[in-house]
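Structure record follows, encoded as structure tokens.
Here the complex is missing a single protein chain, while all its other protein chains stay put.
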Amino acid sequence: MSPQEMEIAEDTQETMEEMYVNMGPQHPSTHGVLRLLLKLDGEVVTEVIPYIGYLHRCHEKIGENRIFTQIIPYTDRLDYLASMYNNFGYVLTVERLIGIVVPERAEYMRVILGELQRIASHLIWLGTLGLDLGNFTIFMYAFREREKILDLFESVSGQRLNYAFYRIGGMPLDFPDSFLADCKAFLEWFKPRLPEYDALMSDNIIFQKRVQGLGKLDAKTAIDYAISGPMLRASGIKWDLRRNDPYSIYDRFEFDIPVGTSGDVWDRYMVRRIEMDESVKIVEQALQGLPPGEIIGKLPKKLKPPVGDIYTRVESPRGELGFYLVSDGSEKPYRYKVRSPAFVNLSVLPVIGRGCLVADIVAILGSIDIVLGEVDR
Amino acid sequence: MTPDEVTEAIKSQFDDAVKASEIKGVEARMDIHQEKSYEILAALKGMGFDYLNCLSAVDRIASGELEVVYNLSSLSQPTKILVRVRVPREDPIIRSVVPLWSTADWHEREAFDMMGIRFDGHPDLRRILTSEDWVGYPLRKDYQDERLVPYEPV
Amino acid sequence: MTVTQAVFYLMATFTVGASLLVVLARNIVHCAIALVFAFFGVAALFILLDAEFLAATQVLLYVGGITILLLFAIMLTSRISARGGKIMNEQVGISAVVALALFGLMVYANLKGFPALVPPMLAASDNTASLGRLLLTTYVLPFEVVSLLLLAAMVGAIVLARREQGKD
Partner (left out) sequence: MATVSSETLMEQFYNAFETWGLPLFVPQLIVMVVVATAVLIFVAVSVMFMVWWERKISAHIQVRFGPMRVGGWHGWAQSIADGIKLLIKEDIVPEGADRLVFALAPMVVFAAGFAAYVIIPFGPGLIVSDLNIGVLFYISISSLTVVGIIMAGWSSNNKYSVLGAIRSAAQAVSYEVPLVVSILGVIMTVGSLSMTRIVEAQQGVWFVIPQLLGFLIYMIAAIAECNRLPFDIPEAESELVAGFHVEYSGMRFAIFFLAEYANMFTVSAIAAALFLGGWHGPLLPGWLWFLLKTYFLIFVMMWLRWTLARLRVDQLMNLGWKVLLPLAFLNMGITGLILVLRG
């Protein structure tokens, strides 16, 4: 112990039985630059205090100084693992604010890309959860599949991570000719991969023992903290905005909403794991029903929404992604606020992380599935 | 409850506290007075709107006010609520809704951090996204940072 | 001088040096680590006496068990480990007398009391077996009594630790 540390120890009455450990901002398991101040009693965590904002980049202030179309590339950087879905949510908000009708084909394209993005995002979550629990192999497996999805995205948009592909009013480019065949081939190839994950993770007794009954979040607390997405469903509430507050054309597809019972890490794992199956179903149906036609609707020369405000929410891979836009009638939004699911979901960590072991904090954090780009904005 | 019913119920209960109201689709929108904001929001929660989707702060610099916007919804009914409360810019104090919805904790900290709205009764009102020693409230329209270099066209 | 002798003097110096460090080092973690080396030196001396089994047991129990628990305890109470403690107190005179008396007693006992120990042990091919046989025949009663005592101590320790936990 250095003299300074000695002093700190004196000040805080710190003993080895009760010590403070800073997890992050540089730590392999905080999925970015999250900092958790852990109060430890031996190995038991008695208190978790999250410190966020290390990745804050004035997203909302920048948005106020850009015209509506210029914001799209910035939304990519929110949840950089699900850029397509951020685009989706943002353009949907502006379209509803102005009242633009999106062509049928563009809606189908949005759903196909959005659901592929959901699979890709859940794959990253699966891989990193595996890493957090010491299972390295699942990480490589998940990334192998994700690469294929990124290949598809690249063939459509030319980008692999930050696509900026959705446009207000529709889509900028049609699918390339080979896309439909490629996408079908990918789905056929991907479906048998899912049981492989089960063999590596779900059926593994060590994994089960590690996560079952861990970080329980009951339905009442979940609603109190406005938890959304797979985390809310794991707590036993059948709530999916694609079904309960349908946007785009989600009301046309058949899919199940997986629900957990106890809201522990295992339930969150299973919900996301089954959601991948469901997303595959949606993509298959959308590919089946993809109509020909226009891909971008009729737009005014200058996008000037009427004075007013709107809050629109979509079901991003992490939960309820909301955009609150206030327009003063000019080309730029007067106020542009992002309600990011990871930000809200992370706020419950002090509640569910209390009383577990250090190793469990890592697993619980992994099961919340945060992306710091979105938390800090 | 339909949006009309909600508006009616609130109006009958807190008549003079509701400045204006509007129905937009399934969404009931209300502008309310600052004094009764907590009571009205508590009443809305009592009506089953137990899900606070979002809490935003808007700088209405033209009228010298800051606006706090609550987006409420429910997991059991389609109706949504949007409540706007305005507080003076000079002394922006409003009652915290953390006792009603725990999720407001971080949202209010963010509003405090970005707009400088002080939430009375918040358990732990600290800056959340900027560093602890930050000066000023970055999302206010008149925010100036001497470190920023003005943009000059080349 | 044979290798054995050279090694003996080397190890003896090493052991004495490490033991001195145990007593004189200011940092208690340094003391504990020096203790490890002291025990190790003693084990080496046992090997020179052809008491391999004793040497291995010495390392296993004292180095692998006791000092590790010691270090464990020290690290769990970081306040002790960080502070350089006093190495002398006002009772230094009394303890010096006691230590010297003990030393004298041991020297006397070695020279007079147990003459059987003075000649070097025969280089038995397997003294482990004879040791085991002795423990389970001639000395079986003391052996069992000691085991029982240790068991009682262990149970007592568990009871004490548990009660404290219950109070919290």
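Each chain carries a letter (A, B and C) given by its place in the written order, and its residues are counted from 1.
Keep in mind that, in the parts below, contacts are C-beta pairs under 8 Å (C-beta built on N, C-alpha and C of every residue); 3 or more make two chains touch, one makes a residue touch a chain.
For clarity, every value in this text was computed on a predicted model and none was experimentally measured.
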The chain left out here touches which displayed chains?
A, C
Using the definition of touch stated at the top, determine which of A:75, A:135, A:157 or A:279 touches the missing chain.
A:135
In the full complex, which of C:68, C:92 or C:106 touches the chain missing from this view?
C:68
Counting contacts across the full complex, list the positions on chain C that touch the omitted chain.
1-3, 6, 27, 29-30, 33, 36, 52-53, 56-60, 63-65, 67-69, 71-72, 75-76, 78, 81, 125-126, 128
Where chain A meets the left-out chain, the residues are 1-2, 5, 19, 21, 27-29, 43, 130-137, 140-141, 144, 200-201, 204, 206-207, 209-210, 357-360, 362
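By definition in this document, only the chains that are shown with their structure count from here on.
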Based on C-beta pairs in contact, work out which chain pair has the most and send it over.
A-B
Farthest chain relative to chain A (centres taken as mean CA coordinates)
C
Determine the centre-to-centre distance between chain A and chain C, using the mean Cα coordinates as centres, and give it in whole Å.
60
Give, as an integer number of Å, the spacing between the C-alpha centres of chain C and chain B.
71
Using mean CA coordinates as chain centres, what's the chain A-chain B distance in Å?
25
Find every residue in chain A that makes contact with two or more other chains and list them.
none
Which chain C residues touch at least two other chains?
none
Which residues, counting only chain A, touch chain B once they are in their complex?
52-53, 56, 58, 60-61, 64, 221, 223-227, 237, 239, 244-245, 309, 311, 313, 320, 322, 324, 326, 334-335, 337, 339, 343-344, 347, 376-377
Report the residues of chain B in contact with chain A in the complex, numbered from low to high.
50-54, 56, 58-59, 69, 71, 75, 78, 80, 82, 101-103, 105-107, 114, 127-131, 138-139
